[in-house]
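Note that this is a trimmed complex: some chains were dropped, and none of the rest were shifted.
To keep things simple, chains are lettered A, B and C as they appear, and every chain counts its residues starting from 1.
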Amino acid sequence: MKHVIVRNTPRPGPDAVRLLGELGVATVHEAQGRTGLLRPYMRPIYPSARAAGSALTVLCQAGDNLMIHAALDVARAGDVLVVVTTSESTDGMFGSLLADSCLAHGVRGLIIDAGVRDVTELAEMNFPVWSKAISAQGTVKATPGSVNVPVVCAGMAINPGDVIVADEDGVVVVARTAAAEVAARGEARREKEAQTRTRLQSGELGLEIYNLRVKLSQLGVEWIESAGLEPD
Amino acid sequence: MKHVIVRNTPRPGPDAVRLLGELGVATVHEAQGRTGLLRPYMRPIYPSARAAGSALTVLCQAGDNLMIHAALDVARAGDVLVVVTTSESTDGMFGSLLADSCLAHGVRGLIIDAGVRDVTELAEMNFPVWSKAISAQGTVKATPGSVNVPVVCAGMAINPGDVIVADEDGVVVVARTAAAEVAARGEARREKEAQTRTRLQSGELGLEIYNLRVKLSQLGVEWIESAGLEPD
Amino acid sequence: MKHVIVRNTPRPGPDAVRLLGELGVATVHEAQGRTGLLRPYMRPIYPSARAAGSALTVLCQAGDNLMIHAALDVARAGDVLVVVTTSESTDGMFGSLLADSCLAHGVRGLIIDAGVRDVTELAEMNFPVWSKAISAQGTVKATPGSVNVPVVCAGMAINPGDVIVADEDGVVVVARTAAAEVAARGEARREKEAQTRTRLQSGELGLEIYNLRVKLSQLGVEWIESAGLEPD
């Protein structure tokens, strides 16, 4: 297992990233066929957290944040750090000092399948983080790992340069090469949803809009007036 | 297993519902003898969430929200949706479009033993939700289920027309026929608590107010001055 | 197993407590060699919660809060309640009435390895709580326990009179006799961090500041330009 720090990886186009970020996690997830969503235990550390950028992946040993420092050496403005560990951990591998460094280099946020600390400060700095845990438990800087290699984060495979979109609904990853197409599909979906929304707000039912009444009948569901019915 | 959508179920009286909602979950739970509380994993999606209404129950297959659409066909103003699945799931079965529809029909909130998405929008719309998970994972509209049948939600049996009370402390269910009586008992409790509160705020001890000093002695608890005591 | 309520335990000096509280959990945890941190499942009930004080320990039976009332009989201004149960529980053993009593006696907060309720009211009262769960489930006042004895809370041994520091990052305990020394070390660390922070904010890398570039090479990590690299 050679450990490497890859300096250059292709980044996604900024327009696609910006648009995907505007669309948000739920719409992007739908637009790419309901794939790419990280496990729902990944939660933002403050309510309004929102980020979109190019994945700068970091593979660390549990309890060791050496490679996060290494990653900042090859970071570019617009990146989002994606940090995973070789075995499960909730240690607080990232805090406000590293966030200072991130902000100085244009890094837009952190997705970490482990713990984070200094969360009050991170919220004040408006540096968004999605993590598995909040923990003050510190880490060492002693063990090698890799930067900008493929990783698995919260159950999802992520490649360097993939687009990360994160908000209060969670985190979704879009393959770099599919970013523009997914963004386009997401925009179309958003427009269609706006129309549906107007109809729903006026009181029209989803049953009518999606033509589900027939489907329910075909599936054998019966409307009954009331009843001494038994539990289903 | 016949699947049914029951159009008419008896609803609880609006006065009892309103009063139970004012009293809040902890007081209502006490007022009915510490029963009816859903498991504490059910959490509101935003801090100030608060709702009370008549249970409109929905039994869905995991990963399928068809029956939520069906439920809105028989919803009435003052209802609270109670959604459960036939096997465990964290998928985001409900989002802002369905909330638009709910608001258009006077539905006051959602209790869902699964996942929810668009939580930023739901908070902005002030549509309260208590769920097991937040997840952008979308669902299909393909499998039959039932509406307004008895269900089990987060460990508690709920009948259509039961009163749902939900706030930051969790979710409690009150049997429709007991609503007025529980509300009355809750009000009495609230008044008594107000008196106790004044005494406690003035520095009087619970030991005195509840006459616990004697009880502690009877139970063999000793007051000692200090000591090189061993762990208990 | 004799049950006792110990009236007098040595308290830590107020200056050390105040300083430790200012430093916060992450810095204090570092300053005492990364020890004393409670398990990360202990979370504050509202975002800005922050407390520091002398541990007033309470050992209760699960589902019974009798001994919390007993503890207030021996509480002093500046104490923080530390409540544990003899077996695991999520019941809501503490609510706004007990918080009224705490505030009347100068108790600064609650650390409870169980559940809490009335969390909206507690936030309004600005009474900080760190707990394992939020649950409206009430408890009885029937079973003996002890006050001011050594306990284990969320995986950490805590003695009466130890310093408790708690904020959004979690909860850390400092031995009473070590409080002044840990506070001094924490202050030194804070100053050093302030200098590091300035350098990081200006764009200098952690790799340079901590001299990690050599270390990475020694560990066999290679910088490569890019590549059709295989997953690590």
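The rule is simple: a contact is a pair of C-beta atoms (placed from the backbone, for glycine too) under 8 Å apart; a residue touches a chain by one contact, two chains touch by 3 or more.
Treat the numbers as computed from the prediction; the structure is a model and nothing was measured.
**Student:** 3 identical chains shown; how many in the complete assembly?
**Tutor:** Total copies of the sequence across the whole complex: 6.
Methods note: only the chains that are shown with their structure count from here on.
**Student:** If you fit subunit A onto subunit B using only Cα atoms, how far does it have to rotate, to the nearest 5°?
**Tutor:** Rotating subunit A by 120 degrees superposes it on subunit B.
**Student:** Are the two sides of the subunit B and subunit C contact the same residues or different ones, given that same means over half of the numbers occur on both copies?
**Tutor:** The interface of subunit B with subunit C is built from mostly unshared positions.
**Student:** Where the centres are mean C-alpha positions, what is the separation of subunit B from subunit C, in Å?
**Tutor:** Centre separation, subunit B to subunit C: 30 Å.
**Student:** Give the list of subunit C residues in touch with subunit B in this complex.
**Tutor:** 1-9, 46, 59, 66, 69-70, 72-73, 90, 92, 95-98, 100-101, 103-105, 115, 117-120, 123, 133-138, 141, 143-146, 149-151
**Student:** Under the touch definition given earlier, write down the residues of subunit C that touch subunit A in their complex.
**Tutor:** Residues 24-26, 29-30, 34, 37, 40, 43, 47-48, 167-170, 172, 193, 196-197, 200-203, 205-207, 210, 212, 215-216, 219-227, 229, 231-232 of subunit C touch subunit A in their complex.
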